[in-house]
Structure formats: C-alpha cells, structure tokens
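Only one protein chain is missing; all other protein chains are in place.
On to chain A.
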C-alpha cells in the first residue's frame, strides 16, 4: 500500500480491498452506509466528497466546472480528481447472453450514464447557486425537471439503436431527473455519423454533458472525442455495446449491471430505488483504483446521488454467502 498518501483515501481503500481483513471491511461498509443515510436525512450537510474545502466556501467555480462526483464517498475516493469534465468516460453493461447483449444490458449502462448526467447538472446548479449574484440563478438541485432553465444536454445515438429501444421519453427523463425541455436528441443514420456529431457537440461549448450511445468506438474516434472534450471541458459519457471491445483513450471505464432494486418503502412487492453493481475497470488518473471488486450503489431520486446500498437489512437469508456475508445477486453473477 505504498501509494497511499492521504488518510482519507486509505480509509476508503481499506474498505474495499479484499485483502485487508474481511470482517473489518464489512463493518466499515456498514458504517459507511449508515453515515450516508444520516447525510440523506440531513440534506444540507456538506457532503464528504467535496468536504475538502472548508464549510461555507464552496469550491471555486472553475473547479466545480472541471469535475463532478457520484455523491458516494466510497466510490468517489477511488477517483483522485472525481469525474473529470474534460474527458471521455466509457460505460458498458455486462453482456448476459453468449452472443451480443440484451436490451436490459444496454439499459443498465444507459441508466447509469443518465444518472451521472444528473449529478453533473446538479453540481453545476450548486456552483451557480453559490456564485450567482442574483437569486434568480435557479432553485438548486432537484428543481431541474420541467423548469425550463438550466444547461442543455445532448443525447446522440444511431437510428438502429433507437429502433430497438424506442425513443427517449420526456416523462421518463423527467423521472430520472433530467429536464426534458433542455435535451437535444440526435439520431443519425450511421454509427460513424453519431461519433462525428458527438465530437461536434463537444466542441460547441453549449452543453453541460453529452451522452453518446454507440456500438463501439475504436481508438481513433475515441481519442478524437477525448481531445474534443478536453478542449471545452464538456464531459462525454459514452455508452457502448456491452460485448464490444472497450475504447482506449478514456479517463474512466465503468462496467455496470442492474442489481435488484431496493425494497419499496410502502409496498413490499413493488420495485424501489434502482441499484447498480458498478466496477471501475479503468481509471487513468489512478490505475490502481481499477479492477477492484464491484460495488453495489443505490440511486436515490430524493437526494439525486448514489450511495452504497445497505444490503444487510433487506436481503433475504438465502442470498447470503457461505461465510454469512450478504452478497447481492448481481454481484455474485458478475
């Protein structure tokens, strides 16, 4: 563990590295999740991910712009500089079938990307709120849907995928947390056109985030996207075919699978908050962070952030591993 320079990081890594005492790690994970629950309750408390800056002096505007975080400390600590705005982030599902991937595999990646976009916009809104001189600057995170102000998001994919999954629905995007009236949808006839359009959009400096969905990006187009993102500090979230070769030249690559959703607060038979089993496969800023075991994150529509799923309480007994440790189905499958 010679690379540990920072006590905050070391705490996080000891939570996650499998070699450092299973029981301790598990205990820490539980504490972590309890902590985040408390943070849920106290919505105005400073989040741990951005707590490096003293209270009441939010990060400088430029830094807010240049990075954003998932909102879950365990995950954010893997990334030394958060998710960098000036780079390309690739998100892939886990192929379930032997050949190709099903719609569900794609949806896991797309869902994760959409929620990262929500985080990005909220980070923006928070920064603007703190810095705008007038109170007209928007009413903060959570007020995005349907308000008609706020940054634009561009969604780009080839027509063939649109034919398979249907078209993005305003109601659905609003329930994810994106403002449907500030979304530009680009559907191209060919996959190459989609990559070109994404690159053009990244260079435009008019968008908070570009979500691109393509079968595959080869090294050259991926590098072009990465450079374009770097020029304007517009992040690109690229969702690619679960079974395709990963693109090079990405700052991070995430492997995402849907876990069974959290129990619903009021109805035991209904699906609750969505959960994702996340693995960081590549992290350019800190290669050691990559290739760790996957984490189970839960997205909360209320706080609009990810959190470690509290898996102990809600899993039935048979889902626990042989050592008594609860392992979510999705993680086992992966």
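Of note:
The rule is short, and it goes like this: a contact is a pair of C-beta atoms (placed from the backbone, for glycine too) under 8 Å apart; a residue touches a chain by one contact, two chains touch by 3 or more; residues count from 1.
In the analysis below, contacts and distances are computed from a predicted model.
Between the listed names "Threonine/serine exporter", "Energy-coupling factor transporter transmembrane protein EcfT", "Iron-sulfur cluster-binding protein" or "DNA-directed DNA polymerase", the UniProt record for the complex's undisplayed chain reads "DNA-directed DNA polymerase". Only one of A:183, A:227 or A:285 touches the absent chain when the whole complex is considered: A:183.
Residue A:168 is the one among A:168, A:221, A:235 or A:294 that touches the chain not shown. One chain is missing from the display, and on chain A it is touched by residues 65, 96, 102-104, 107-108, 110-111, 114, 124, 128, 132-134, 136-138, 145-146, 148-152, 154, 163, 165-176, 180-181, 183-189, 193, 196-197, 200-201, 204-208, 257-261, 264, 267, 269-271, 274-275, 301, 329-330.
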